[in-house]
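Following this message is one structure expressed as structure tokens.
Every protein chain except one is present and positioned as in the full complex.
Then we have chain A:
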Amino acid sequence: MLINVPETVVDDGLRGFAAAHPELTVDVENRIVLRRDAPVAGQVALVSGGGSGHEPLHAGFVGPGMLAGACAGAIFTSPVPDQMVRAAAAVDSGAGVLFVVKNYTGDVLNFDMAAELTEDEGIQVAKVLVDDDVAVTDSLYTAGRRGTGATLFVEKIAGAAAEAGAPLERVESIARRVNARSRSFGVALSACTTPAKGSPTFELPDGELELGIGIHGEPGRERRPMMTSGEIADFAVDAVLQDLRPKGPVLALVNGMGATPLLELYGFNAEVQRVLGERGVPVARTLVGNYVTSLDMAGCSVTLCEADEDLLRLWDAPVSTPALRWGR
């Protein structure tokens, strides 16, 4: 591992992030990243956050057109309410704050507490829960579907709405719409290693893969002998389409888990496009890269979002963040 000691991994990363991105405000002590121009008058501010180890999520999505603030927790551990309250207070222009929360027990509990405390300070707060992972089948008897790749879609599209001056209720409803229309499925070719533990979080022998994994090194639901990129695309896209059944074109995110080369991801994307073509699903936009990662896990996930004209226009709107940058 390219680290000094496990205890300082998150802070070291934030210090380096600050040095690379002078256009953002990085509070290393409180582990908060903010738009430098926040609060932006008249604009709703999106604040997200989560455990570290998923970079560039979330700090890499801070900037005009996306998040106003992001809070970093310890590795794979939700940040604490104090961070969220501080971030919300720093970015609120008076138009209100939208918390974008991935559906994990820890994130939900901490953001709930933060929302209460933030409202106590007289700031308007709305929350949107991202829960797109179809690998979690039995939502009634689990903590519910996990938030994964759709987080990027929600943050980008709702962020564009906020940038355009939409009021809080509208930004919130767009965020909910994006989440409701998005589904993901992830596959691991190797487990990941957290710095604190120093060994893989689960045993995955060479020649096998794990289907339906999350983004925290937690094992998935099923293990199989190694499949080809094409076979994995068939499995993952079908798992998503069984649940989404889009009637129109989709946004596609082919996401790397951290240790899979881009060359392989692009090859996998070719297979994903093939399967979507065979299933008669038109693709409006495609994004390929490492965006919602799981440390050094090898593997990939597919996220599809059924996108109408409205959502596509917001997707195409300019964005200027460390990890996503286009337009203007």
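Definition applied: a residue touches a chain if its C-beta (ideal position, glycine included) is under 8 Å from a C-beta of that chain, and two chains touch if they have at least 3 such contacts; residues count from 1.
Everything below uses one rule, namely that contacts and distances are computed from a predicted model.
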Looking at UniProt, which of "Dihydroxyacetone kinase subunit DhaL", "ABC transporter permease", "Carbon monoxide dehydrogenase" or "Porin" names the chain we cannot see? "Dihydroxyacetone kinase subunit DhaL"
Cross-chain touch to the chain not pictured, restricted to A:G13, A:P39, A:G63 or A:P79, is A:P79
Per the touch definition above, residue among A:D12, A:E218 or A:D243 touching the missing chain: A:E218
For the chain not shown, which residue from A:Q43, A:T118, A:T194 or A:N255 touches it across the whole complex? A:T194
If you put the missing chain back, which residues of chain A would it touch? 51, 73-82, 104-106, 109-110, 113, 135-138, 141-143, 146, 194, 196-197, 201-202, 214, 216-219, 221
